[in-house]
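Read the structure below first, then the notes.
Left out: one protein chain. Kept in place: all the others.
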Amino acid sequence: MSEESEGLRGIKERFGEALLAAEEADGELRLTVAAGRLTALCAYLRDEPILAFDYPADLTARDTGEQLILWYRLVSIAHNRTALLHVELSRENPAVASVTSIWPGLNWFERECFDLFGIRFPGHPDDGDPARMRILLPEDWEGHPFRRDYEPVFSGDPLHGPQERN
Amino acid sequence: MSIQTTAPNRASQAGQWAAGILITVLLVAIVSALPLLPWQKLEPVTRFFGEHPLLNALIKAVLVATVIALQCLFLIWLERKFAGWMQARLGPMHVGWKGTLQTLADALKLLTKEDVIPAQADRALFALAPYLVFVASMLTFMVLPFSLTWVGYDYNLGALFALSISTVGALGILAAGWGANNKYSLLGGVRAVAQLLSYEIPMILVVLSVVTLADTLSLTRIVQQQAGLWNIAAYPLLLIPGFLIYFACALAEVNRAPFDLPEAESELVSGFHTEYSGMRFAIFFLAEFANNFFTAGFAVVLFFGGWQGPILPPVVWFTIKTLLLIILMMWVRWTLPRLRIDQMMGFCWKLLVPLALALFCATAVYLVR
Partner (left out) sequence: MTLTTTEISSPGMTLNMGPQHPSTHGVLRLVVELDGEVIHSCRPVIGYLHRGLEKMMEARPYRQNVPFTDRLDYLASLNCNLAMAQAIERIGNVTVPERAQYIRVLLCELNRIASHLVFLGTFATDLGATTVFLYSFREREKVLDLLEAMTGARLTYNWIRAGGVAADLPEGFAEGVRAFLEEFRVALDENDRLLTGNRIFRARCEGVGVIPREMAIAYGASGPVARGSGIPYDIRRVAPYDVYDRMEFDVPVFSEGDCLARYCVRIEEMRQSARIILQCLRELPEGETTTKLPKIFKPPPGEAYSRTESPRGEFSVYLVSDGSPNPVRVHIRTPSFVHLGLLPALLPGVKVADVIAILGSLDTVLGEVDR
């Protein structure tokens, strides 16, 4: 327990002002971080030996109606511990620095977040090219269907899906 | 309630084997009975054809083509049955007794299918390629002696002719791969040519060894010399490794696993004949099985005494031996995975070619000793 608290203390010392919330429960680190310091925190989480969150397990987002929340789940293989990172973003023009340089495995997850929520990830290899960022939906899809304000466009033809061109 | 898991049915497997053996015996009996027919009554007919060589050649060609086509139907059925038995299933069962007419039904289906030529294809090459492959494999049968008399043309350079004409098939495959204007086909065609030409070399070297030992290029003479003792038994130290090299090359020459890279279903979506459908596809198939029969028959001529054998007529002996070799090839095909292109080329150039060369040198040394 003391070691884990030490890890959390280290994070708090370094990122004190950027941490909006930080707690430790059920053996998990639960952090809410300001978007600006995300990459620095991620690099610290990975490289600090007592934390060593080297394994990117999951990344997704959700739309609460007021804001978009990114949810990172990181695992430390060596310590067998989980960290959950929350990043709150505004719904207008959401963007957060990409962490693909730290965990290349999150590349496709970031693309998925762009595809479904319209969150931009500056620094992502495909950032700036919506056609290449799209992953699950067709390249020319318009809109981001998991946002609360998304209105499906019906093509009028029941045999074709929304937005499908004949 | 009780739970039953499916268990292999031994009785039906035994039935399968019995059916296979019965069919083989029947075929042997039919072919054996052929010489008993009153052929001499046809003497005026044969004399007439003797006076008209062109007509004679035409009739012979049609006969050979028909026989090959029928034999391919049988081989395809056999292959499917054999594969089925190896893979714990029944194989074709529904058309005809034990599925015997399945290939005929398939051939009819292919005949009635639309002849699709892709819009972007090179039409001439695309249309011509299957026939090029087919003709090449047919021509090899011209010199293949089923018996002393059952031979299209007893050419005194038979071995040379067979080897050179079988290479023409590679040209047809390349034409098919290029003409279809499909990337998989192109890859398949290129692979095929690289493979066929590479494996030709050790094959020729082995054949050359046998020819040197026999001192003749005529296939009938080579067989006649084996009347007492088969070549492979007469020169075991030379020709047992020789046969193994030949067999590996033969597998590659007929695009069979582990050397089926030009067709590689799982990689190239069947390679050079991806775009072919209907009769053109059937002709590729036919050519492949004809080729298969020829390479096996050629091996029988070179190593296993051709038509030589007691009691049964020569044609039957030849067919039995060839069929056994073909079954051996099927066995290998349904057992082994496929090699990668570099491994396949390495196997040829780094192992087979040096071995075949050494074999040829050893043969020469043996002869001048």
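Going in written order, the chains are labelled A and B, and every chain counts its residues from 1.
Following the convention adopted for this analysis, contacts are C-beta pairs under 8 Å (C-beta built on N, C-alpha and C of every residue); 3 or more make two chains touch, one makes a residue touch a chain.
Computed from a prediction, not measured in an experiment: that's the story for all the values here.
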item	value
Contact list for the unshown chain, restricted to visible chains	A, B
Given B:Pro130, B:Pro258, B:Gly297 or B:Pro314, the one touching the chain that is not displayed	B:Pro258
Contact with the hidden chain (one of A:Glu24, A:Asp54 or A:Glu88)	A:Asp54
Residue among B:Phe49, B:Trp334, B:Trp349 or B:Tyr366 that touches the chain left out of view	B:Trp334
Residues in chain B touching the chain absent from view	1-7, 83, 86-89, 183-184, 187, 191, 257-258, 260-261, 264-269, 334-343
In chain A, positions touching the absent partner	54-58, 60, 62-63, 71, 73, 77, 80, 103-108, 134-138, 145-146
